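Here the complex is missing a single protein chain, while all its other protein chains stay put.
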Amino acid sequence: MIIILAIDALEYELVEKFNCQNLKQKFYGKTDISEFSQPRTIVLWSSFMTGKNKEKEILLKGKKEMWNTKFDIKDTFFSEFKNPAIFDLPGFNYNKEVHDKSRTLLKKFFEVKTEKEKEKIRKEYNKDAFDHHKKIKERFLKAIDKNHDLILGYFSVVDVIGHLNFGNNMLMRMLYKEMDDIAKKCAEKNCPLLILSDHGMKAIGKFGDHSDYGFWSLNLNKNLKTPKITDFYRIIKSLR
Amino acid sequence: MKTIQEEKRMSIVIVGHVDHGKSTLIGRLLYDTNSLPRDKFEEVKETCEALGREMEFGFILDHLQEEREQGITIDTAQIFFNTEKRNYVIIDAPGHREFIKNMITGASQTDAAILIVDANEGVKEQTKRHAYILKMLGLKQLIIVINKMDLVNYRKDRFIEVKEDLLNFLLRLNLGPSFTIPIVAKNGDNIAKKSENMPWYKGKTVLECLDTFQSMRKNSDKSLRFSIQDVYKINNKRILVGRVEAGVIKKGDEILILPKKKKTKVKSIEKFLENPIQGEAGESIGITIQDSLFIERGNVICKEVGDKPKVTDKIKANVFWISDREFNINERITLKLATQEVSAKVEKIEKRIDSSTLKEIETNAKNLKNNEVGVMVVKTLKPVVVDNFNYIPELGRFVFEKDNGIVAGGIITEEK
Partner (left out) sequence: MDHLSELESKSIYIIREAYKQFHNIAMLWSIGKDSTTLLWLCRKAFFGKIPFPILHIDTGYKFPEMIKWRDEYAKKWGLNLIVGRNEEAIKAGISPKNKLECCTALKTEALKQTITKHKFKALLLGIRRDEHGIRAKERYFSPRDLEFRWDYKNQPPELWDQYKTKQDDEEHIRVHPMLHWTEIDIWEYIKKEKIPIIPLYFAKDGKRYRSIGCKPCCLPINSKADTIDKIIQELKTTSISERSGRAQDKESAYMMQKLRSLGYM
C-alpha cells in the first residue's frame, strides 16, 4: 500500500514553525513550481496526477470552467494501481458543490461592506470547511485500514481556512496540529507515505495568499531536493 | 481600579522541558485571572469542537501574537495577567534546546520563576539545565509545579517521587524552591483554585504562591556602589553619569573612587529639570564632585566608610558557555562587568561541568563548549572592581565577549 496525503496550501514555513514532526517525516522540503505562471490549485493538482504541465490546457477553459476539469483515470498514475482509492481530489473527483460554495462565500465576503456581514460570512465559510474536513477525514481514515494499493486523501481545509484566517495564528496552529495528527495515523501504517501540497501560503495582513513553492515529505529516501510537482508521477510509480 | 503605577509589575518566567505544559499553564493563568476577553477562549473552544478535538488552553497564546509583518512568525509573546494583589508579566522563554540563549535573556530580566515538570515523564535534561540557569542568574523566588497529575491518577506518591528527584538536583545547586505544587494545568487544579482531586495537598495554589513573592531586586539597603558610565561636560559642569547599583548616594557623601581609591565628596546630584539630594539603587543619575580628578567609564564609587568592593585582577567564577563557538584556554577574551571592560585570560578551568547532569566532564580542562559550565580562575589585564555575586549581584556577574558577541555569562564566587 502507498498513502498520499494531499494537503492544499500546506506551507513549508508553518510546518517548521509549528514543528509538525509527523508532517515532516524523515525527508522533507519545498517543491519547485516556478514553471507555472501562478500557483493555481486546479492546475497544480492536475499536473501532479498526470505528470505533465497542464497549465495552458486548463487556462484555455477560462476561469469558471477550469474548476470543472476532470481527468480520466487513464491519464493519471492512478491507473497504474489495481485498486486505488482517491478522496475528493480537484481535477479528478472532488465534491464540486462543496468547493463551489466555499468560493462563492469567499467572493461574497469581499463584496459585503460592513464588518458585521463579513463576520457572519466568515463564520459560515469556516464552518463549512470544518464540516467537510471532518467528513473526508472519517472516510479517509477508514480507508487506510482497508486493502487498497493506493490511497490518496485530498484535504482542502488548510487552504480554505487560510484564505480568510491566515493571520489568526491560533486557528492556523490548530489546523496544522490537526493535519499532523492525521499524518501520524498514516505513518502508523508502515507503508510508503508521501505528503504533498500544491503550493504554500503567505500572509497578506490577516488573509492568506498562495506562496510560490509547495511542500513535500516522504518516509523513504529518494534523494529528492527541490522536485517539480510533475516529478511525482515517476516517483510514485517507483514506490510500488 | 488599581493603576499600574501604584503597584509595581512583577515579571516571571516559566521554564521547563518542552511539552511539559508551559503554554497550557500560561493559557490557564490567563483564563483563571480573567486577563483576556472570554470570546478569545470561546473561539479556541469552538475551533477545537469544530475539529472534534479536546480543548487546548495552550492555543490561546497564539492569539496573542497575530503577527504577520514581514511574514515573520514568533514563538511566544509577552503576556500580562493580574491578581488582586498586583500585575504580572510573563517574560518569553521557549523551551527548545537551541533557545538557551533566549531563555537566559528572558530569565535574566525577571523577579521569579516557575519551573514545570511533567508528573508522568518526570525530570528531564532540559528541566535540569533550566534549573541551573535560574541558579546562575541568582533567581531566588522559585515555584516548582508538578504538572499533569491527572495522568498519574493524582497519586501523592508519584508527586513525592518526582519532587524528591528534582529537589535532590536543586540541593546540589544550593537552590531551594519556595514552593512545590501538584497541578493539572489543563483543568486548573491548584492554579487559582484548590484541587478537589488532591485533598492530600494542603499547600497554596500557584497564584497564592506568586502573590507571596516580592519584586525587590533593587538593593537600596546595601552599601553604596555607583558605576560610572560616562563623563559629560554640560554648561561648564563636569557630570559623572551612571547608575546606582546598590545603596544610596547623597549630596555631601564622602566617597572613594575605585580602582584608584581617590577620595572626594559629592557636590551635587544631577537630574534634568530636578534638584534631587540623593539617588537610590536602580536610578540613572549624574553627580558632580568636589575635586577635579581624572575619572573615566568603569570607575566605581563607594562610601569612604563601610564595606567596599574588592579591587583585584584575579577572580574565581562559574561560567556558563552559551556559544556554538568552543572556547580554548589560550584565547584572550573580553570581560564586561557593569560598565567595566577589560581584556582577560582564563588561568585555569578547574572543572568542566555538564549543566544538565552536573557531572564533571573533566578537571583541569583546556576547553569549554556550548551549554557547559566552567569553574575557573580568571586573570584580568587591569584590576577590576568586584563584589561577591551573593552580596551585590550587580558587581558580581559578568559576561565574556568574543568576536563582537556575548559568548558566556559568569558569576563571581571568590575575589582572590
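Note that the chains take the letters A and B in the order they are written out, and that residue 1 is the start of every chain.
Everything below uses one rule, namely that a contact is a pair of C-beta atoms (placed from the backbone, for glycine too) under 8 Å apart; a residue touches a chain by one contact, two chains touch by 3 or more.
Since the structure is predicted, the reported quantities are computational estimates derived from the model, not experimental observations.
Enquirer: Pick out which of A:26, A:107, A:127 or A:240 touches the chain that's been left out of the picture.
Expert: Of the listed residues, the one touching the omitted chain is A:107.
Enquirer: Among the options B:284, B:328 or B:364, which residue touches the chain absent from this view?
Expert: B:284
Enquirer: Which is it among A:33, A:49 or A:66 that touches the chain not included here?
Expert: A:66
Enquirer: Which parts of chain B face the unshown chain closely enough to count as touching?
Expert: That gives, for chain B, the contact residues 1, 3-5, 7-9, 36-37, 64-67, 69-70, 72, 74-78, 80, 92, 101-102, 104-105, 108-109, 137, 218, 229-230, 232, 234-235, 239, 241, 243, 270-273, 280, 282-284, 286, 297, 322, 336, 338, 394, 397-399, 401, 404-406, 409.
Enquirer: Extract the touching residues of chain A with respect to the undisplayed chain.
Expert: Interface residues of chain A facing the absent chain: 38-42, 63, 66-67, 103, 106-107, 110, 163, 169, 204-207, 209-210.
Methods note: only the chains that are shown with their structure count from here on.
Enquirer: Starting from the mean Cα coordinates of chain A and chain B, work out the distance between those two points in Å.
Expert: Comparing mean C-alpha positions, chain B is 45 Å from chain A.
Enquirer: In the complex formed with chain A, which residues of chain B make contact?
Expert: 43-44, 47-48, 50-53, 56, 59-60, 62-63, 65-68, 71, 73
Enquirer: Tell me, which parts of chain A touch chain B in their complex?
Expert: The contact residues of chain A facing chain B are 13-14, 17, 126-127, 130-131, 133-134, 166-175, 178, 202-203, 205-206.
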